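Missing here is one protein chain; the remaining ones are kept as they sit in the complex.
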Amino acid sequence: MSTQHETVPATARKVGLEKPALQYGVDHDLCPGCGEPLALRCLLETIEELGCAQRAIGVIGIGCYTALTPLMDVDLVQALHGRAPSVATGVKRMRPDSLTFALQGDGDMVSEGLQEVIHTAARGEPVTCVLLNNGVFGETGGHMTATTVLGQRTKNSLEGRDAAYHGHPILIADLLAQLDGTAYAARASVHDAAGVVRAKRMLRRALEVQLAGRGFSFVEILTMCPTGWFLPTAQGPDYLAKVLGSVHVVGELKRDGRFVPTSQLAAPGARAS
Amino acid sequence: MRRLMEGSEAMAEAAIAAGCRFFAGYPMTPFTELLESFAKKLPGVGGVCINAESELESIGMAWGALATGARAATGSTGQGIALMQESLSEITRAELPLVLFHMARGQSDYFQATRGGGHGDYRHLVFAPIDVDEATRLVPLAFDLADRWRNPVQIHGDYLLAHTSEAVEIQATRFDPLPPKDWAVDGSLGGTGRARNINPIGMEKGRKGIEPEPFWKRLQAKHDAMERQEPRFEAEHTQDAELVVVAFGTLARFARYVVRALRREGQRVGYFRPVTLWPFPSEALRQAVRSAHRVAVLEMNAGQMIDDVRLALLGSKPVVAIGGISSDSAGFGIGPLLDSENVRERVECALAGREVSA
Partner (left out) sequence: MSARASRGTVTIAVERCKGCELCIPACPPRVLAMSQQRNALGVPYPELLPGCTGCGACLLVCPDFCFEVYRFDAPVAQEGVL
């Protein structure tokens, strides 16, 4: 027999809310085992904890996560694929007191929109760009992006990404961290509870950098996509940590003016920050 | 007080006088001086001008600025406008009041301006000023109508317009009051359960999925209303004209000059100029050519506006092209057609029923 699901003793304290206060509901149609809702929770909780619910303006790219926007109780502007950073720039320039963030997938930010995010960082625009990186174009059904790792099978790299034929993945966090306009750049991964906690901490640091007016901030959050990876959902977290996480390594790449490239970040599994 | 001002500078000042506080652009001839003018003037009024790293980013930045409720603009020339097409079509469906300064190289971007190169059903209001003076009056009107309709409005000029200096006075134009921009995002509705989402497909908070069809049909109804209410034109000497010359933009200045000269010599020739390229003033054109035997279309391209003339007249009058491709050695559209003697010869051919030699 198992303990109760519904009946909670009167003496119990609730320590975990079903959903963030800035979330309208819990009903969404993203796949079982998708990591993106975990990142959404981190983002919305952080905005609320910073007391910025009524300063936040989000600029959303196009991907599976776009379907989460009906759940987000913050002012939003929907952008086109790859184009969120320029829209976020326009928003923040006209509303400098806002907390402006962009939310994009890897296909959106690193394939289609590589130029936009790099220029936005180089200009030091005080916005926070959040990357949901699962190494695939999820919404179209699982295709290769600029962050797909070597050996990863997708619908247009059926035998696995091959350097000679498909080229190498782009480590966008490194590109951005090297720019002087970037005040904070970090990579997180939501493959387990500790990763989720770390992701939230990095988001907080990034948003605080924006609030302090110190320049561009960037957080990459690795998320599971078992559908796009052709895996059972239960194998998603392990694949994320071992396959994507060994290339797009978790850690802080830019903080207080110091750049730490991916090659120098701690090995996967070790605690980076 | 009238000052001698180059077209680019005059248009930028007129925009700022109308409340434009954001501009982004990428240098490209003959649009560059507009960007320079905004870069020089906007900071002084607390505005922002960004020299964007591409045309795509220019319109993206303007999109963001517009979403916050600011009066914002961008622009380019044909090639750069071509790069912006996806955003131009979606920004229309997001119902954002963009003012787009399209300084063309000649007149071969008429299709691009009026049909649009973006995907889907959308329409932009398009003004084609004849000279700098008219441009300074159309620019504030553009910002007003963009806000009134929540739709992009294009100022369609060219090299000649942008680089001609005229004595103009930038007037503060008074318009009817506009509704407040409560659709604009400023963060303030976060956490209230009523947060906004400015988007081009009808997404709503608290509702899963999208329902684009009713949303897009509502936009179609809006564009139909714009088509009925916003045509503007200029016409002279059309009442008893045997031949009506139709021209737009700066080239129309030459057509108007020639028509007036021929009239003084007793020739029954008239002149018609669409001020709005979209909506094309079809009904006014039909009225203007009532007594004409022939309609001559003068444009510097392979034949673009002539399609709208033919559509307006539906075969009721013979329509003949008397213009053609005409440009300078750099391809900026300062061609031999921008010459009153050349234009006069072509109009006289049309009057006599002779073919124009290209």
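So that you can tell them apart, the chains are marked A and B in the order they are listed, and the count of residues begins at 1 in each.
We adopt the following convention: a residue touches a chain if its C-beta (ideal position, glycine included) is under 8 Å from a C-beta of that chain, and two chains touch if they have at least 3 such contacts.
This is a predicted model, so every value here is computed, not measured.
Can you pull out the displayed chains that the omitted chain is in contact with?
Contacts of the omitted chain with visible chains: A.
Which one touches the absent chain: A:V127, A:V196 or A:V219?
A:V196
Looking at the full complex, which residue from A:G82, A:G215 or A:P237 touches the chain that isn't shown here?
Touching the chain that is not displayed is residue A:P237.
Could you tell which one of A:P32, A:P96, A:G141 or A:G160 touches the chain left off the display?
A:P32
By the contact definition given up top, give the residues of subunit A that touch the hidden chain.
1-6, 8-9, 11-19, 23, 26-28, 30-38, 41, 190, 192-193, 196-197, 224, 226, 233-234, 236-237
Following the convention adopted for this analysis, only the chains that are shown with their structure count from here on.
Need the CA-centroid distance for the pair subunit A / subunit B, whole Å please.
41
Please give the residue numbers of subunit A that touch subunit B in the complex, ascending.
21-22, 24-25, 27-29, 47-48, 52-57, 59, 67, 69-70, 72-80, 83, 85-95, 98-99, 115-116, 119
Quick one: in the complex, what on subunit B touches subunit A?
Going through subunit B, the ones touching subunit A are 21-22, 24, 48, 50, 52-54, 56-68, 70, 72, 86-87, 90, 94, 185-193, 195-201, 203-209.
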